[in-house]
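Quick one: structure below, then a few questions.
Every protein chain except one is present and positioned as in the full complex.
By written order: A and B. Residues from 1 in each chain.
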Amino acid sequence: MQPFLDFLVGFLNQLVNGISLGSIYAIIALGYTMVYGIAKMLNFAHGDVIMVGAYISYCAFQYWGLSPLASVLTAMVFCTVLGVIIERLAYRPLRQATSLAVLITAIGMSYLLQNIALLIFKSDFKNYPKEIINVPSLTASLYGRELKVSGVSIVTIVTTIVIMVLLTLFINRTKLGKAMRCVSEDRGAAELMGISVNKTISVTFAIGSALAAIAAVLLCSAQWNFDPYTGSMPGIKAFTAAVFGGIGSIPGAMLGGVLLGVIEILGGAYISTQLSDAIVFLVLIIILLVKPSGLLGKQIREKV
Amino acid sequence: MTEIKKHRSDTKMVPVPSHSIVPERDVNEIPVLETRHLGIEFGGLKAVDDFNLTIGKTEIAGLIGPNGAGKTTVFNLLTKVYEPTSGAVLVNGQDLHGMTIVQASKLGIARTFQNIRLFDKMTVEENVRIGLHNQIRYDMFSGILRLPRYWKQEKRQHERAMELLDIFGMQNLADEVSGSLPYGAQRRLEIVRALATDPKLLLLDEPAAGMNPHETEELMENIAKIRDQFQIAILLIEHDMSLVMGVCEGICVLNFGRVIAKGTADEIQANPDVIEAYLGKKKEG
Partner (left out) sequence: MNAKKKKLIYNAVTFGLVTVAFVVCRLLDSMNLMSRSFGGQLIPICCWIVMAVSLNLVVGISGELSLGHAGFMGIGAFTGIIFSGWMQHAFNVQDTTVRLIVAIIAGAVFSGIAGTLIGIPVLRLKGDYLAIVTLAFSEIIRSLINCLYVSVDGKRLAFGFLDSKLPGRLLLNGPNGAVSVDIIATFSAGFILIMITLFIVLNLTNSRSGRAIQAIRDSRIAAESVGINVTKYRMMAFVTSAMLAGAAGALFGLNFNSLAPSKFQFTQSINVLVFVVLGGIGNILGSVISATALTILPEMLRDFGQYRMLIYAIVLILVMLVTNNPLLRSFFDRLIAPVKSLFHEKKPSEPDFKGGDTQ
């Protein structure tokens, strides 16, 4: 019985860690999935917007003396503006171009952001200030064993739930949200109905980038340090999560993100840390083979 | 009504056991196509239901009906794009059950598409050569290493492709990129590509769409010519009634996924159900 209880409580601890990491992936995946759904493009630079968010919140707190909340808000505003500008300058001129051309431009944008950060901040790791998310951890006792949920985890999970609720309300209840759904379904028809496609895409990028800033704060608080390449791997994994859940689907991104985080942490804890990434990608492949359009994605039949 | 120019000899159509008619000349041959109670459902909706049709070995048949009647769905069932939910398709007496599109093609079904699907970044000749894929073959290594077999078969492919293009007088277009051809020429090229696969049954999905009356007239001649030259059966979907009535021997009318009439052109034109399906029900009064 004792070893089983040890295992159980250990498992629960890891599960909480997994859900916490997965929530961060979910927030990033929302950005990918919304942009994909509406602009039909893979925004490879999304991960690097996260990195920018990390540096801005870091500077705001460390050098400009802002309060934690103000620092986060500053990062959100900056990333929102950045996201909209990137879309305006680099992606909008390519609206008629092939998807591959847009992909390469997004890759170029990703390089650009990384290299600007490298120039300004150099390549060394910076410690992310712990004070930005300063919430005491929760400890509970279970069969005499400690079940601990860190402050960052609590904030992460709560934030993710709030974002999910707000975003769902926004998409389903507001005029702008409905416009987004229209553009996602049929861009041409939406335009004929008088919906400004450009405006809708800008709003999508704004929301995605603001979420990226929030994800940046949560991610860096959880892993303590960051560098100009910080956004790259979480970006790819979040994109994987979006595909996992069915790209273009908002609940799918949430589900995919959380599942991915849980698999990564549990795989790392019980199989091998070195193989945790491989396990994540393997699960993705298996899911796509069983359900080629992701967990919650819609299967589209080709018309002949 | 303008006069319809006929390209059909007044074929005598005779009934066969499966509630269809075929030309008298084909009655002793195995029918090239026979469908038995063919049907497909999409999420509870019966797109095609209890579809029975027999086509003789050298018959030119028409499949007509209002928009959304399920005509293209029938084509997709015959070519195995869709697996039917009920019934069977027999090609030369062989059941297509469980076959793939490729297997159906190898049995001798070829088709064109309502919305043209050419290999549009490739030249006209290459399109026809792709149609010859299973007719004039050589393997990958002969191709990469340029073995003698490559040169021999490439030459045969070229000659055959030119012969086929000649049907529509398109030899001079052989080196054009197919995507840049005018609409009518693209439709003709699709037919040539389908013929290249050496079919027994050629399915044409709205071959005259987008063509002017003169081109349609020419197409009619060519459809009859193709049948005579290759001795194959042709089933065509068409909205242009002058073409259907002018060239088809047997005609099948589809509405809401069901066959509402079968017969010769004259019979179909006089059929009250067909008139109702196209023009709506006359008010009683």
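Simple rule for what comes next: a contact is a pair of C-beta atoms (placed from the backbone, for glycine too) under 8 Å apart; a residue touches a chain by one contact, two chains touch by 3 or more.
Bear in mind the structure is a predicted one, so any value in this text is a computation, not a measurement.
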{"item": "From B:S18, B:N52, B:S86 or B:T123, residue that would touch the chain that is not displayed", "value": "B:T123"}
{"item": "Option touching the unshown chain, where A:M76, A:M109 or A:I195 are the choices", "value": "A:M109"}
{"item": "Residues from chain B at the interface with the omitted partner, ascending", "value": "79, 81, 100-102, 105-106, 110-111, 113, 117-123, 125-126, 129-131, 133-134, 137-140, 142-146, 150, 153-154, 157, 175, 177, 179-180, 193-194, 196-197"}
{"item": "Hidden partner chain, residues of chain A it touches", "value": "36, 42, 44, 90, 93-94, 96-101, 103-105, 107-109, 111-112, 115-116, 118-119, 232, 236, 239-240, 243, 247, 272, 274-275, 277-278, 281-282, 284-285, 288-289, 292-293, 302, 304"}
